[in-house]
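Heads up: the structure comes next, in structure tokens.
A protein chain is absent from this complex, but the other protein chains hold their places.
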Amino acid sequence: MLLSQFLVLAAALFAFGIYGLLVRRNMVLILLSVELMLNAVNINLIAFESVLVSSEAIGQVFAIFVITVAAAEVGIGLAIVLMIFRNRKSANVDDLSLMRW
Amino acid sequence: MTFVDWVSAPVNWAFTIIGLAVLVSGFRVVTANNVVHAALYLVGALAGTAGLFLMLSAEFVAWVLVLVYIGAVIVLFLFGIMITRAPTGLDEGLSSDHKVLPAVLALAMFLMMAWASLDAFGAQVIASTGEPVPTEILGEALLGRFLIPFEIVSFVLLAALIGGITLARRDLSPAEEEERSAV
Amino acid sequence: MVASLSALYNLAILAAEDVSEEVLAGDGGWWADTAGIMLILPFVAFALILIFGKKLKHKGGEIAVAALAINLVWATVLLLMNANGGVLDQTTFEIGRIGSGLVFELGWVVDGLSILMFFLVNFVGLLVFVYALGYMKGDVRVDWFFAAFSLFAGAMLILVGAPNLVQLIIGWEGVGLASYFLIGFYWEDITNVKAGNKAFLTNKVADVGLILGAILVGVAVGSWDFGAIDFAAFEGAPELAAVASVGGLLLFLGAIGKSAQFPFHIWLPDAMAGPTPVSALMHAATMVTAGVYLMARMFPLFQYLAQNVRIVMIVIGTITLFGIGLLAIVADDIKKVLAYSTVSQLGYMMTAIAAGGYTAGMFHLLTHATFKALLFLGAGSVIHSVHSNNMSDMGGLRKFMPTTYWTWIVGALALSGIGLSGFWSKDEILAVMGEKGLSIVLWISIAGAFVTAFYMARATSLIFFGTYKGEGTPHESPRILTVPLVILAVPAALAGFLNIPGLSIPGLGNVTEWLAVRLVPMGDPHAVAINFGLAGIGLGVAILGAVVGWLIYHPDAETQLERDSFEIPVLYPLLRRKYYIDDLALGIVAFVKGPLARFVDWTNTYVLDGIVNGVGGLVKGLGVFVYDTLDQRGVDGVFNGLSAATDGAGSVVRRWQSGRIQQYAASFVAGVLILVALFVFVI
Partner (left out) sequence: MTFQIDYLAIAPELIVVATMVTVLALDLILPRPKKYWTATVAVAGTALALVPLAFLVFDGEVRSMFDGSYVVDEFALVLKGLFLVAAYIVFLMSHNYIESERYYQGEYYFLLLSSVLGSLVMASSRDLITLFIGIELVTGPLYMLAGWRKGDVKSNEASMKYFILGILSTAILLYGMSFLYGLTGEITFSGLAEATAGMADEPALILAVLFVIVGFGFKISAVPFHFWAPDAYEGAPTPITAYLSVNSKAAGFVAMLAVMYLALPGVAEIWAPALWLLAALSMTIANLAALRQTNIVRLLAYSSVAQAGFMLVPFAAAGVAGADIQEAFAATVIYLVIYAVMNLGAFAVVIVAARRTRSGELSAWSGLARVDPKLGVLVAIFFFSLAGIPPLAGWFAKFAMFRSVMIAGGAATVVLAAIATINAVIALYYYAKVVKTVWLDDPIGELADEVEPVGSLRLALGITVVLTVAIGFFPSLATFAGDAARVIASGG
């Protein structure tokens, strides 16, 4: 296996995530896109680790931290979605553009 | 490593299959016109990723991914989708109409990142395959050298939990509150 | 108390041994050690006025006066000590340092230059404060007025007493802030507020130069201490030499902002919106001289290293002294006449210092401070009496206000350079220019002297001669206003004798000797004898200007205003057509009556009047042109245009904030891409 094949795959997933973040109107779907991006980072970390083989498995530890933080972010994000939904009966982000200029 | 070498390794066949599945699922996550489908495609992408992790001797992380994401986070997502009563059927309005610029930006990002990856690691071969990193090492690292981030990340979760509950719960109206305190 | 005195002394002794016997100074003893009290008292007064001011009879004015009175004791003692042997001392406290490098210190320097300024600020300040007690009586917010005024005096003393550039900048900004408060003092009127803002912003643009220059010079020398900088310049330290031109230019930029030199002069006439005592003290006698003072303080830098900057300084100064002086001819507001005059006189000082006339420039600063304060206070007295700033509402006041009138005459003669103090100091500037071979500058300066005398004659005629055109009956001002006028008239008349070449007054010496008490020699080419040729020309031109002005605006009550109302030189004779016809008719009658009468009348009508009117019209036309075209449209236009442009750009930039999160995210990603692309493809 080549290291780069994993990295390119991760890059593609990351790009999908960016695309989703930019086009999705529903905030839950935006969160899904972000999960894709963080997952791409994890693939990077694990792939690098399998090459570097550090004594403390740093890449894998890092990935575990990323997964944990990602879970926390999802919790925060969903709480914000619920709060917005309660006020506006919609989870679409482009409905919210009161503040500008 | 020549292409023939690459093709002749069975593990690369496995990679191709799983990788394609991950890519397709990932693509559908951001394009599906059904919210629930999008979430389920994410499950697919994550499961594929876990498979890749197994190939990369990261057994523990793979199972963490399955447990945390597929077991918990996706369920959370589905709850979120249900509660916000987003249309669960086909819905063309999930994505905005302006797709060209985001697509161009995302493609440019991809080309940039892929180019940098190939440039730096183009021919690097992953030597060790299959042999999982002992969980013991991870455990010692987490509770040894990375003790502080390990403890701190628990506060990240706790804060997310408490803040999330506070934000998401419905506030009682003053009347209800009085009623409750009277009880 | 951390006194870096000993180090300074070593330097001074070193300098004295090596190069000059001029630096012979005592340490000033107790009086110099405690001179810092002058820097602190006005701030104490400021605080006390804010706290107790409302309850006192004069709303805190008495506190302000008391503070400056005490200060004046110190200033006078130090002045006398300096005149009798010299005082050179410095006291500093360290307040901080950046690493092992630059040290921040506050304190006070006592040398010839600062003592002169201490005396000037406190003496003129005290008189103006006393005057203000009467002038501001019954006005709004009197306590705030005196508080801000004290703040100003304190900041000015901090500025002139500064032993280093950092403290000078603190004082510099302080006077700017106080000035802002006081110009906008009558804030009920929006134009006053605008004037305050204009002054503040114009100054701020220039201050950037000062601060950058100070940092540049300070970093190069390794210290902001004036002693260290001056000495480095004197020795030609290579680090300083490398940045001297840029640093000098930046410092000069700061100086022309504060001293309202072209093209930063635009703020000063507008600043006349403040109460008249403010104009007298800040916009004539002290604050605007800060730029000149800075140049004098940093004189060795320009003298020994940044010589190319001096050319810029001379050009700016010369443009100012003549071009802005012309504007005084067309102004109707009495205070604006004096304001333009101030700018023009500051141009003289700046040019003199640039030309190397350190003493001449500072001497003119000294005399100018006295007579210009006198003129402003006189103007205030007049305004107080007729309740208008416009000369077209005055006239004939000579009879109603004799004290004001006579003191004004003293000030006007002094300013015009006819006999009194201004004559001596202006002559010294002309002598410096002559000696340096700056013939073009010299002739422009002489022309400027003509203009000065001309507009003073005009103002004097319009205010004090002719008939009264305002409302009500004017009356002489109360004593509290006239006594300061009389006191100020004395130095305005006599200060010139303080620096007559070769004359050393027993017990006082002369200004040249006072100012020579500096750490390093100033190299002033002080004229050993009076340059009678130039003095004669200067005096002659001034008298000519006064006479021409007088003849145009002489007290012909009926036509005085009419004579002042023309605007374009070609139209001028047409506007006066009636006058010509009358004269022509008279001439015909006279012709009939007799050849002699006819000849005299003809000469009078066509030759003399023609010359007088022609010259006057030309000068006036030039003034109108400069004012309308260059000043109002040109310089102001640039500033207004700049502000409009930034405003416009602001509204464009603002639109990018569309409020839509996904556009933000797209910008975010695009930012990443552009950043990376820049690196890959460009760098």
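Things worth noting here:
A, B and C are the chain letters, set down in written order, and residue numbers restart from 1 in every chain.
Keep in mind that, in the parts below, a residue touches a chain if its C-beta (ideal position, glycine included) is under 8 Å from a C-beta of that chain, and two chains touch if they have at least 3 such contacts.
Treat the numbers as computed from the prediction; the structure is a model and nothing was measured.
The missing chain, though absent from the view, touches A, B, C when the full complex is examined.
Check A:Met1, A:Val28 or A:Ala72 against the missing chain and you find that the one touching it is A:Ala72. For subunit A, the residues in touch with the chain missing from this view are 14, 17-18, 21, 27, 30, 34, 37-38, 40-41, 44-45, 47-48, 51-52, 54, 58-59, 61-62, 65-66, 69, 72-73, 76-77, 79-80, 83-84, 86-88, 93, 96-101. Not every partner is drawn; the one left out touches subunit C at residues 95-99, 102, 104, 106, 169-170, 173-174, 177, 184, 187, 193, 196-197, 200-201, 204-205, 208, 211-212, 215-216, 219, 643, 646-647, 649-654, 656-657, 659, 661, 663-665, 667-672, 675-676, 678-680, 683.
Residues 112-113, 115-117, 119-121, 140, 144-149, 152-153, 155-156, 158-160, 162-164, 166-167, 171, 181 of subunit B touch the missing chain (whole complex, contact as defined above).
One rule holds for everything that comes next: only the chains that are shown with their structure count from here on.
Centre to centre, using the average C-alpha position, subunit B and subunit C are separated by 72 Å. Here the CA centre of subunit A is 6 Å from the CA centre of subunit B.
Once the centre of each chain is set as its mean CA position, subunit A and subunit C turn out to be 66 Å apart. Looking at subunit C, residues 662, 666, 669 sit in touch with two or more other chains. Chain contacts: subunit B has residues 96, 101-102, 105-106, 109 touching two or more partner chains.
Interface residues of subunit C, counted against subunit A in their complex, comprise 654-655, 657-662, 665-666, 669. Remark: subunit B residues 1, 6, 9, 11-12, 15, 19, 22-23, 26-27, 29-30, 35, 38-39, 42, 45-46, 49, 52-53, 55-58, 60-61, 64-65, 68-69, 72-73, 76-77, 79-81, 83-84, 86, 93-96, 98-99, 101-103, 105-107, 109-110, 113-114, 117-118, 121-129, 133, 137-138, 140-142, 145-146, 149, 153, 156-157, 159-161, 163-165, 167-168, 170 touch subunit A in the complex. Within the complex formed with subunit C, the subunit A residues making contact are 18, 21-23, 93-94, 96-101.
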